[in-house]
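Here's the structure we're looking at; comments come further down.
Of the protein chains in this complex, all but one are displayed in their positions.
Moving on to subunit A:
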Amino acid sequence: MKEKNSATTASTLGRILATCSKQAKDYGSCVASKVHEIEKDLCLKQFLALKSCMQHTVKIMSPRPSSSQTSVGSGALSHAYIQHPSLRCNVPESRGLFYDDANRLLICVTSSQVFSWETATFNPDVSPSVDSIPEGPILSVRFSLDKKVIAVQRSDCEIQFFHRETKQTLTHKCRAGSESLLGFFWSDSPLCDLAVVKTSGMDLFACDSAMNLRLVETKKVNVNWYIYTHESRLVLLASGLQCKTITGFQLSTAGVVRLPKFEMTLASTESNSKPIISAGDVHLVTVYGRIYCVQVDMEAMLLHTYRFYRDAVVQQGSLPIYSSKLSVSVVDNLLLVHQIDAKVVIIYDLFVDSRAPVSAPLPLLWRGYQGSDTSPQAASKENESPESSTSSENIVMYEDAWTFLVPDLILDQTNKVLWRVHLDLEAISASSSDRTSLLEFLQRRKLEANKAKQLCLGIARALILERRPATQVTQAIDVLVTAYSYSVKAGIYKELKNGKTTATIPTNDGASPDNERGRASGSSIDEEEEEVEMNLPSGSADEQQESQLSSPAISPDELYKFVFASVEETMVDESDYLVAIITEFLRSISAEKLKVDLNIYVMTIRLLARSKRFAELSLFTTNKIIEPSKEVALQLLESGGQDPRVRKLGLDMLRQLSLHHEYISSLVQDGYYLEALRYAQKRKVTSVRSSLFLEAAFASNDMQHLAAILRVLSELIPGFKETSEYYTFHGLLNETSSSVAV
């Protein structure tokens, strides 16, 4: 079976290589020419060309890849995917699709109607709301933030407003000829409600409920093009011959902030031709509450990143480009750079200083039903109901008609479907070898917090089970514990048992960026500059509230329960190692001033006792590494069966915790009747029955003991001689030995 498989694979490979011989040759010659200086990614361009050719060939050769799996791409290996079902927005006589990022609405217009779909929750079954508008050309459509007004740009000098309830209409025109309209967007800043960008600058209008527009302010700038995203509330106006000069404004709830003017970087070419930056080359990216701008520099084949501060724009380094066409998405605070020609996506985490990608470039995958991406049943099911879905043949990855919407949506203009990009955290973690940075990475994930959490637990378990060096495990534990401690302090973490997650995302009045800053390791910019970072609206808040868990943080108790307790059984012979790891865990917890389930102490005692490390057990107890508690004391007593010294530790702990009843019972059990009696008398412990002493003494078969205790009791307790207990044991005593006098 296996051989047959490999044989077919070999022949397939042969055919593929025959088809892609040119690309293969290119790649080979590139490697050969640079063999002396060869390093990773040196011939990546050639490699990607070869790869896409091969992928293409495979697709041709097996037109129904869903026979074994419902995914499109190079096999199932990918880190990002789009998933069936998509949001279908196919309206007959559609004249165009628009996306209103402020309201997260997908808008489809016909000659007289506006269909809008909510995409925030991304429910494919959502039905559109329909509004009628007068006929006319439509360049762009945006709903007001309260969704009461629909604004439609009709031409380069006219915007029309339609009130959805009152059906009121208003037309706003700009001076024709001298300036032209570039676009507009709604704002929630206290100053203005609407911003209109023209070639001569930006007009800010206030709009009242009766739809009266009042010009509030005008920002005079020569504008070639502009970009705006609602999640950053940032508008960038490009001017200059090469469109390199950027003026930025943030229209946040705190007011309108003007950013310092800055120049984008463009590599100069040998010829005199000056490249021009277009609006499509610049993307606003919002990750971890920070605002970045990424700009394509085709000449240098680099993607430059800039970070925005309130009064500075700082270039943050560049990422390589492997494609002439490029777009970006942001999923869960990660930057996904789609190398459209190469049909791969590279994931970057801008949180870390290193600009190395999170994972290797891999294609975007199309998946069938959720969670059954590789099961044949899902595929067959899908085939049975072809009308309900876009069948896999129709999907061509990175088609020209694909539009990338902020932050994580892909609009397929041809098929009139909307996809949302997902990350495959499992695949990413499976392909990462550095577990510590992987854990850090996973702990930063919010979208699929539960999955990230489970993966983290799995990694932690695996690290221990694989018996990795303690230093490695320690680092991993430190990552998890600090992440938890941080999320508790930031108020993100909520216990699972609270059921309804009411986690609040820290408000964006500078507080959350500050926290982020505290966590960011070595972001030197932050320290250099005193000013507060740019305010950022928490656009994704609703999204996060919907997910069950808001944070992948793992509490120490969960770490104990799902990691330590679960590996204990399998690590019976490695208790030394496990104790070392637990010690590190406790150290980490104590450094963060956290508490942990006391069962971990009980477990530590068990492990130490199992490997007969009684001296250390005593050290652990006296130094309070093992914190005293009743459970701990009882475990000490139990483990003390092998070593009386350990038993004493348990007894001492009981006494110190004033657990009188247990202390007295243990003393009696050890045969210290008189001490126990004396203790009971002194502490006035009444919960211990006198029969306990008598029974224990009787069980010890030492009649002298029994006699002594009877005597003491009858002197201590008035009227004891009249009780039935006295008679019983006195009788027993007389029966067994008449020689002992009471």
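Operating definition for what follows: contacts are C-beta pairs under 8 Å (C-beta built on N, C-alpha and C of every residue); 3 or more make two chains touch, one makes a residue touch a chain; residues count from 1.
Heads up, the rule we're going with is that contacts and distances are computed from a predicted model.
Chemist: Given the options "DNA-directed RNA polymerase III subunit", "Cell cycle checkpoint protein RAD17", "CCZ1/INTU/HSP4 first Longin domain-containing protein" or "Exosome complex component RRP4", which would UniProt use as the protein name of the unshown chain?
Modeler: "CCZ1/INTU/HSP4 first Longin domain-containing protein"
Chemist: In the full complex, which of A:V91, A:L170, A:A279 or A:A580 touches the chain missing from this view?
Modeler: Counting the whole complex, the residue in contact with the absent chain is A:A580.
Chemist: From the list A:L619, A:A699 or A:L716, which touches the chain that is not on show?
Modeler: Here the residue in touch with the unshown chain is A:L619.
Chemist: Please pick, from A:L215, A:A591 or A:L716, the residue that touches the omitted chain in the full complex.
Modeler: Considering the complete complex, A:A591 is the one touching the chain left out.
Chemist: Considering the whole complex rather than only what is displayed, give the residues of subunit A touching the chain that is not shown.
Modeler: Subunit A touches the missing chain through residues 469-471, 474, 576, 579-581, 583-584, 586-587, 590-591, 613-616, 618-620, 623-625, 627, 644-645, 648, 652, 655-656, 672, 675, 682.
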